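A short write-up of the structure that comes next.
Only one protein chain is missing; all other protein chains are in place.
Our next item is subunit A:
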Amino acid sequence: MCLAVPMEVKHIEGEVADVEIGGVRKQIRLDLMGDKPQVGEFVIIHAGFAIRVLNREEAMETIKIFQEGWNLELV
């Protein structure tokens, strides 16, 4: 039940959004999103509710740190 999956927002109407990944479409709720996502953004879905927009830049940044610098000096 704890599975949280990223899905792409296709359409928004009020607190309800249509989301899709790999051809699977679902209707989910946006009640927990202070700033509503935009169509085309990916959101993390948990138990039928979006809990967070997936930040792709942050994802790439994490990978870059490990690919390039290996700078793990902890502040």
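Everything that follows uses one rule, which is that a residue touches a chain if its C-beta (ideal position, glycine included) is under 8 Å from a C-beta of that chain, and two chains touch if they have at least 3 such contacts; residues count from 1.
Everything below uses one rule, namely that contacts and distances are computed from a predicted model.
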item: Among "Nitrite reductase", "Hydrogenase expression/formation protein HypD", "Asparagine ligase" or "Permease", the UniProt name of the subunit that does not appear here; value: "Hydrogenase expression/formation protein HypD"
item: Touch list for subunit A against the chain that is not drawn; value: 1-4, 6, 28-29, 31-34, 44, 46-49, 51-52, 54-56, 58-59, 61-63, 66-67, 70, 72-74
